[in-house]
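Quick notes on the structure that follows.
Heads up, one of the protein chains got dropped from this complex, but the rest are sitting where they should.
Take a look at subunit A:
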């Protein structure tokens, strides 16, 4: 007779001393782990619920301005520094880690229309309603020194926006015309104008070109205009995708944002809809996967770059019309400047835990993330993940807009039904908002 019976030595399965961690022998045999899918589903559901529980995006409010915050700029070298200009011509430098203002200067008379930091981070430019372009040092003037700009250029007309080149000593302003300036000269090296429209916003492409708004783009230092897209309503600002430099997103007065591929400007690549009032500012995340938009409807929304609807909406009771928005360079925070003189600091990922994570914590976060992704289309999970609280005004307006849209499409459908076949071609949402493309 040959016999073997299971006989385990407990020493192999329990820890030796109390100082050790517990032993956990594993056996991955699927028959020992029944209900794999349903358990994962339950975990995914719990993770989704917890995400909603921990979604507390608001971090801090920076107050100190005495008028609405009109523009903001990120520092290219320092994560903790931002600059903000207000409607009374005051410019403030903030330290985000301390959450306090480190420097205040009266930059202009009237609005500060734009502020941009030079790529080296040693100085910054401001433009204002007093037709001035001023260059300032980043360092705080020493004791007894006057707060004075390094350079001041008096322009011919009011400027609306400014942007600096990413490596050269060249910057560009917009207003009645687009001017390209050399830092060393007091007159623009090149000026472009077309029609009578004024230009709202001009941005250097992170790779090569300039793109002024109301839609033109052309290569630098060549007088030829590439394209002009005429849309149904005014576009306010635009932002280039930092990772895919041929994509840019502009925010429009018609509540939508439009992402264009600059190679095919005849219709937008994606239309982003969700805001219920004019969209005033937009900024891309440094990863180029998402962007954040600020709107007149007192809310901030985060959109995926190729998604038609927002994944997140931020609002507070006290926040008024949001005028400017920035996504921090470490992809973690969002800064919003609004009408009621405050700059607010938000988390880019509402449920994210800030600070250092223990390795196990990190593993758990990753695991939950994957589970949420895996089961995201299940109705119960999707319902919880999509649920957001909205201010009453926005909520009712969303409903109203939806009803209006349905009514419009119903009418169109009925008209088409009774029209001669083919006489009413279907116009897609993307084509609807573009009037013409001028070459």
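Things worth noting here:
Here is the rule we use: a residue touches a chain if its C-beta (ideal position, glycine included) is under 8 Å from a C-beta of that chain, and two chains touch if they have at least 3 such contacts; residues count from 1.
Heads up, the rule we're going with is that contacts and distances are computed from a predicted model.
Taking the options "WD repeat-containing protein 46", "Phospholipid-transporting ATPase", "AP-3 complex subunit mu-1-like" or "Ubiquitin-related modifier 1" in turn, only "WD repeat-containing protein 46" matches the UniProt protein name of the chain that is not displayed.
Across the entire complex, the residue among A:31, A:184 or A:428 in touch with the chain not shown is A:31.
Taking the complete complex into account, A:5 is the one of A:5, A:19, A:53 or A:358 that touches the chain left out. Remark: the omitted chain is touched by one listed residue; of A:234, A:309, A:362 or A:410 this is A:410. Subunit A residues in contact with the hidden partner, per the touch definition given at the top, are 1-8, 10, 12-14, 22-39, 41-43, 46, 378, 410, 413-414, 417.
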